[in-house]
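A single protein chain has been omitted; all remaining protein chains appear in their positions.
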Amino acid sequence: MSTPKSLSRSPSSTICATTLVSSLLTVQTSGRGFTDLSAEIAKFLKDARAKEGAMTLFIRHTSASLTIQENADPTVLEDLTTALDRLAPEDAGWRHDTEGPDDMPAHVKTMLTATSLHIPVLKSELMLGAWQAVYLIEHRARPHHREVVLQFAGVTG
Amino acid sequence: MSTPKSLSRSPSSTICATTLVSSLLTVQTSGRGFTDLSAEIAKFLKDARAKEGAMTLFIRHTSASLTIQENADPTVLEDLTTALDRLAPEDAGWRHDTEGPDDMPAHVKTMLTATSLHIPVLKSELMLGAWQAVYLIEHRARPHHREVVLQFAGVTG
Partner (left out) sequence: MSTPKSLSRSPSSTICATTLVSSLLTVQTSGRGFTDLSAEIAKFLKDARAKEGAMTLFIRHTSASLTIQENADPTVLEDLTTALDRLAPEDAGWRHDTEGPDDMPAHVKTMLTATSLHIPVLKSELMLGAWQAVYLIEHRARPHHREVVLQFAGVTG
């Protein structure tokens, strides 16, 4: 472990937080792969007139998941798929195989990535970094209907 | 990456969020394995009269963790245990071995899964999907006393 060489913190902003805005996002995936949800989340926050607070995403499934990853070079997403396939291969002798060879690897991949994400919102903007996008990862081979709960908690106006 | 083929969002609900309810859940595990916390969380939310908001779970340990996984076929949990054992085997030549061969793998497994979860609550219901349960995963071989902070933030009544 290294201790911080240099570490600075901006002045804090303080505000009264009072509003909850919730919605259910339905995504039809086209089988294994990444779906970028960033624009839809930005639209949700704009519709909610969100100013300051935090955005929660929660996916209601155990064979699809969420991640925040690079939005620039599409080979990153290909490599992430390869990495997950290596960490949870189909031919690993899983006991749970009644739903097809891609099902148990999908559960493992979901466990290793995220089911819920929590992203701060400041000055009406989601605080994603310049190279970050929010993705839904479909881990099943076939297309699925997926539900993601969107929730903003904070100040609107 | 694929772009959404079809994507729909329900109308948003907006509400004033004002209450925090916090509690410490103590779980005595019986050694390596999964403990389903879903019923206890539902009871906590009912006792809190939670209506709309979000539920946070935070585990205060580094050799046990949280995950949301399938609640139907118990072989899924067996396979998840196998997957974690393969990703962090006991005989991998870890340097940290003073607390036994199962300790360092337990830290790795904790890092790869979740320490905190954030789950929306709508219409007095935790928004888990039909096949989702919230599990504490004990990664140590022996039974342990584990603490999980439960916190609801939102509207009660």
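Lettered A and B in written order, each chain numbered from 1.
The rule is simple: a residue touches a chain if its C-beta (ideal position, glycine included) is under 8 Å from a C-beta of that chain, and two chains touch if they have at least 3 such contacts.
What you see is a predicted model, and the numbers here were worked out from it, not measured in a lab.
*Asks:* Using the document's definition of touch, tell me which of B:7, B:68, B:88 or B:134 contacts the absent chain.
*Replies:* B:88
*Asks:* Out of A:21, A:80 or A:106, which is the one that touches the chain we can't see?
*Replies:* In the complete complex, the chain left out is touched by residue A:80.
*Asks:* To test your reading of the contact rule: which positions on subunit B touch the chain that is missing from view?
*Replies:* 17-30, 33-36, 40, 44, 47-48, 56, 58-62, 74, 77, 87-88, 92, 94-96, 98, 104, 107-108, 110-112, 114-116, 118, 135, 143, 147, 149-151, 153, 156
*Asks:* Please output the residues of subunit A touching the missing chain, sorted low to high.
*Replies:* Against the missing chain, subunit A presents residues 1-18, 52-54, 67-70, 73, 75-76, 78-80, 82-83, 86-87, 112-114, 117-120, 122, 127-132, 153-155.
Going forward, only the chains that are shown with their structure count from here on.
*Asks:* Could you grab the centroid distance between subunit A and subunit B? Build each centroid from C-alpha atoms only and quote it in angstrom.
*Replies:* So the centre of subunit A lies 17 Å away from the centre of subunit B.
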